[in-house]
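Okay, so here's the structure we're looking at.
As you look at this complex, bear in mind that one protein chain is not there, while each of the others sits in place.
Presenting chain A:
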Amino acid sequence: MRRPITARPAGFSLRRRLVWQFATLSVLLVVVLFFAVRLAAERASRASQDAVLGAAVIAIGDGIRPVEEGLSVDLPYAAFSMLGAMGSERIFYSLAIGPRLVSGYENLPQPPVAPGDLSPVFYDAPYHDSQLRLAAVTRRVLLDDSLQEVTVVLGQTRNGQAAIARETARSAAWVGIGFLLLAVPMALWAARAVIGPVDLLAGAVTRRGPRDLRPVRHPAPRELVPLVAALNGFISRLHSTLQLTETFIFEAAHRIRTPLSLVRVEAEIALSETDEEETRARLRRMLRAINESSRSASQILDHATVLYRSEQFEPASLDLGQLTACVLRAVDPIAEMREIEIVSSGLDLPCPIQGDERMLEVAIRNILDNALKYSHDEGRITVTLRQSDGRAALLVEDEGRGLAPGDDRLSGRFRRGSNVGDVVGSGLGLTIVEEAATAHGGSFILQSRAEKGACAIFYLPLA
């Protein structure tokens, strides 16, 4: 049997591509997650810390009041305490009237724009060796009979905020990495889920018999339906082409056989009417060729019959013994002509099977034909019907030349034994038998006997 030709790989594996895509997507997701969470956390913590900082600077501003000696500020303990509780931040503040520092830290960065209304202005600026987030408000105070503007600046480092954002983003990244680790087996699983039905379909198609040209009805996922449809379309085209060919062959064989019979009759008459030795020899050779052709034609017909019937297989209950007896009676005249004795046994026992009568008849006749063909004149053929292990075995043994060593597969179409050059034959007989056996769920074996001759065994399951 020839090995099926595999498709040329397109240079990539669907599975690997799927896994790679999945993994790449996950990595991308982790990176995006890390930065997105970091940004969000930074914004959220910045907003909440700004709110506290703003409240604190307003509280300081509200504590400013003029006294006789100048300015009095009641720095709110609670506001500083709250700022300190927000994380490990350092706190700086300054109160200034214009450029003059009244209290607090010197050279604290002043707001880029003067705070106009009551709400504080927020800004970032470096101070000494740290980066500060600052809030500033101004309050108008009556000092020495003139309205003076006091600017309150409150700043804090944001190391804790950055750390919180980093920490949050890092935990998000860990979640992402966990997802990534899960993604690889998930991708493999997904790839298998996708490839699985394709494999199943391929398996179902591969397991089919060589003559099984029924459309594929295996359940397939929606995405594979077009492929299955294409496959079925292809199968049906193949089927019809094959049918056309077989019909043509059947037709051709049929049309050849009838005129061949006529030619044979004419040749036989001519043979009986002529005395001329040379002409007779010629006629005999002609007859032999005609016989060969006519036999081939009828075997082609048989073969076509078996093929047709195995496709439209509709088994009926029948008795293999009776059927065999029937065929034996049909071949009896040929056997008698060559004085070959056919001994049968076991045919009278009931042997119920499910099968196609016409196909089985063709098969058995071909087995017997084969046996007769290779038997010597006055030889003996033994036909035995046995039943065991739920199957029936029809043994046909002859005393002919048997099989040449190495000829163990003779059922291929037009294949003949290596020791049969002198015997008329098309090589289709055993093909017919094997195909009939396969169609019935049975099998066919042809083997050499120990002493001489061959033994054909035709197995069929019992009903």
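Following the convention adopted for this analysis, contacts are C-beta pairs under 8 Å (C-beta built on N, C-alpha and C of every residue); 3 or more make two chains touch, one makes a residue touch a chain; residues count from 1.
We adopt the following convention: contacts and distances are computed from a predicted model.
S.K.: Please identify the absent chain by the protein name in its UniProt record; candidates are "ATP synthase epsilon chain", "NADH-quinone oxidoreductase subunit H", "Peptide/nickel transport system permease protein" or "ABC transporter substrate-binding protein".
M.R.: The chain we cannot see is, by its UniProt record, "ABC transporter substrate-binding protein".
S.K.: Of the residues listed, A:88, A:107 or A:206, which one is in contact with the missing chain?
M.R.: Touching the chain that is not displayed is residue A:88.
S.K.: Given the contact definition stated above, which residue among A:13, A:48, A:103 or A:322 touches the chain not shown here?
M.R.: Going through A:13, A:48, A:103 or A:322 one by one, A:103 is the residue touching the chain not shown.
S.K.: For the chain that's not shown, point to the residue among A:76, A:109, A:221 or A:352 touching it.
M.R.: Among A:76, A:109, A:221 or A:352, only A:76 touches the chain that is not shown.
S.K.: Tell me where the left-out chain touches chain A, residue by residue.
M.R.: 67, 69, 71-81, 83-85, 88, 90-92, 95, 102-104, 128-130
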